[in-house]
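My questions will all concern the structure given below.
Of the protein chains in this complex, one is absent; all others appear in place.
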Amino acid sequence: MVDHLPALQVVLPLIAAPLIILVRHRGFAWLTTTAVSYACLVIAILLATRAGGGGAISYAIGSWQPPLGIEYRVDALSSFVLVLVSLTASFVAPYAHRSLGAEVARDRHYILYAMYCLCLAGLLGITITGDAFNIFVFLEISSLAMYVLIALGQSRKALVAAYQYMLMGTVGATFYVIGVGLLYLMTGTLNLADMAIRLQSVGDVRPVFAALAFITVGIGLKLALFPLHQWLPNAYAYAPSMVTAFVAATGTKVSVYVLLRFYFNVFDPAVVFEELPTRETFVVLSVAAMIVASLVALYEHDIKRLFAWSSVAQIGYVTLGIGLDNEAGLTGSISHLLNHGVTKGAIFVLLGGIVLRMGTARVTVDSIVGLGRRMPLTAFGLVIAGLSLIGVPGTAGFISKWYLITGALDRGMWWVVAAVVVSSIIAFAYVWRVVEAAYWRPPPAAAEPYGEAPAGMLVAALGMVALCVYFGFETSFSIGGAREAAHLLLGSAP
Amino acid sequence: MKSDIILRVIAKLLMPFTLIFALYVQFHGDFGPGGGFQAGVIAAAAVVFYSIIFGLEAGRRLVPGWVVEKVLATGVLVYAVTGLAGIALGGNYLDYFVLDADPVTGQHRGIFWVEVGVALTVSGVMIKLFYMFAGRSREPEDA
Amino acid sequence: METLTINVLLAVMAVTVTAMALQRNLFGVVVLFGIYSFLMATVLVALDAVDVAMTEAAVGAGVSTVLLLGALYLTGGTEAKPSRRPLLPLALSIAVGAVLVYGMLGLPGFSDPGAPIHVHVAPHYLEASVRETGVPNVVTAVLASYRGYDTLGETAVVFTAGIGVIALLRRRREKESR
Partner (left out) sequence: MSAIAGHFSYGITVFLMVAGLYILMARANLLKKLIGLALMQTSVYLLYIAPGKLIGGTAPIIAEGFERYSNPLPHVLILTAIVVGVATLALGLALVVRIREAYGSIEEDEILERED
């Protein structure tokens, strides 16, 4: 059975979805979703331990050897992302039960769980596959599921947000297919490893360059690469809380993985980074995201939107490492996928509790006045996760930023270091606005006291908050795994 | 259109032929163009046609919405479980070679069930899409 | 003769699309879309992609048109006049087109038997599919067996869309109408 873990990783959530629709019972749906999420986490950890040490697991689906059939391939990088996705899923799924009850009509719950399973299957499928077209198929599964999940938000604005995301996301996916098509026409294969070998002796480089451009823009739309991020703030702000928590922690991260895979393992990195201005482009766009999006967050009143804009900025940190294109930079990028994932996941999970207790989806900075007294644990969690977002030493956010700064110094880019510091100061300012409202401003006299979030939600939330601190000290997985992945990408011995 | 006798008679006559054609497309897919997807669309077209002529309610009596929902979920399950059968019998996921002592027969068996799964899901989804869009009136009446 | 047929059909498709861009009556646009899909299906037959053509005729001209008409009935028929001059979209689309043209200039020639796609992977399917799977329609063999996992994903995509539409459009009071 152990040999089949790569297939089960994706097939389990994929089978759970139709089962949930068949049984059509919300309790069953919730239990199945939770069980599947935990199972996925166990499988992902097992795969990570087996694929460690520079080895890779190859699994031929249908017993057709690649490139004839579709290959699943687990290596240091993909197993890292698999753990990230299933870790988030197993925190969010058990928490969903109470949160959804308040935000989505009851007769839609089982559908929402099915969509959640499909989204999970899609994200895991993108990560684990070694086939360019298979990536597209699973990208569409996860994307369609995400559009529906977002549209199920309470406000009518959720519909418009989902529509806009759908347009931009589908354009992105179509661009990706065009890029893959050009590569296929030049190599005759769809298997990524086979493609990489055949691209070395390709007859004409023009289609390859065009493919690079299409894949960059297409995946850039999916990962909200500045300035292709317009869909993100509204999508995160108006989706149901559990959806925001899950999507914010995983969706864009998986797209970053696809981009890394293509840049370093399919295309020739020497061409991507030496012959084309990729480095400069990524550094400039990332710095712009870090500064501009943080400034927007600073002036945002709606808290969900505030943190959504902060996500755009944080994606800037992730893409910065791609632009730096050295070991420290990539280690920073890859570990930031995880570190920012748990941080933002924790924040949105906590916000879900606030939404539940306040009874409104629109939580503004002014409306959480006195939160420190009304929901002490939630407010405390927000402070810790906020510190991680800023990158204070002792939190997860600090570790990855440290590596990014080291990477920038290795390149001699002092101005990038300055930009990271400035962006962190702005992050401090917007987190402070929330903390100040929660602790220092006196609550209005007439305010009703509302209690702490339900225990089930609080456990998930504080668990993720604990991870923010845990990954700030214990870095053997977050940095160790990321460094191994960076070695893999750069093709250097560990 | 509900009162047009010619249409109603033709619709009833056409129904079995459309379904037989769907079956033909389904099972002839190994030798000619066609397969589960196309067959699913054709089968769905029969139900949609019936619903257009006799009205949505009549269509829903013939094939109730909840049945359609079960069918479209069953299709994916059939496909995915065919894959698991490969593992259970000692092969990889979606490995059809092990489904029979003779590998080529095994392939046939695997492709058969997989196409059945595709046809179920596709026909179910297409009918459901029609029900959903047609069942929505122009102005939100119960808003 | 083959190429001439294909080219004429392609030219008609381009004209249809231009008409769609200019037309503001959405009903007209949807009808043109149906015509366009039929033309596409015909081109696909001429390009030997019979399975794809059959699907495009059923899906593009059939399902899509019915869905568009249904949505049109529910949303109203005419498009408002654009309020701003679409210079930026025009520039962006042309830039994207230019990149695609640049890339396509380096592609192997039309119907070149030595092109990579005709010498790698695909020949194995054509040569061995009958022996390995016993299915003479190679498209079916690749679809259901060699790349059967893609098709599982595809089924899941259809399933996702179907369930998604239920989530979006099902009426509340209908929930227990079994």
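We call the chains A, B and C, going by the order they appear; numbering starts again at 1 in every chain.
Just so it is clear, a residue touches a chain if its C-beta (ideal position, glycine included) is under 8 Å from a C-beta of that chain, and two chains touch if they have at least 3 such contacts.
Since the structure is predicted, the reported quantities are computational estimates derived from the model, not experimental observations.
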| item | value |
| --- | --- |
| For the chain not depicted, the shown chains it touches | A, B, C |
| In chain C, positions touching the absent partner | 2-3, 6-7, 10-11, 13-14, 17-18, 20-21, 26, 29-30, 33, 36-37, 40, 43-44, 47-52, 55-56, 59-60, 63-64, 67-68, 70-72, 74-76, 79-80, 82-83, 86, 88-90, 92-94, 96-97, 100-101, 104, 107-111, 113, 115, 117-118, 121-122, 125-126, 129-130, 136-139, 142-143, 147, 150-151, 153-154, 157-158, 160-162, 164-165, 168-169 |
| Absent-chain interface as seen on chain B, which is shown | 31-33, 37, 129, 132-133, 136, 140, 143 |
| On chain A, residues whose C-beta touches the chain left out of the figure | 133, 136-137, 140, 144, 147-148, 151, 156-157, 159-160, 162-163, 166-167, 170-171, 173-174, 177-178, 181-182, 184-185, 190 |
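Methods note: only the chains that are shown with their structure count from here on.
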| item | value |
| --- | --- |
| Contact-richer chain pair (by C-beta pairs counted) among B-C and A-B | B-C |
| Distance from chain C to chain A - Cα centre to Cα centre, in angstrom | 30 |
| Residues within chain C bordering two or more other chains | 145, 148-149, 152, 154, 156, 159, 161, 163, 166, 172 |
| Touching two or more other chains - residues of chain B | 69, 72-73, 75-76, 80, 83, 93-94, 96 |
| Chain A contact footprint on chain B (complex, rising order) | 69-70, 72-77, 80-81, 83-84, 86-87, 91-97 |
| Interfacial residue positions of chain A with respect to chain B in the complex | 1, 4, 7-8, 11, 14-15, 17-19, 21-22, 24, 59-63 |
| Chain C to chain A touching residues, read off their complex | 99-100, 102-108, 115-122, 124-125, 145-150, 152-154, 156-157, 159-161, 163-164, 166-168, 172, 175 |
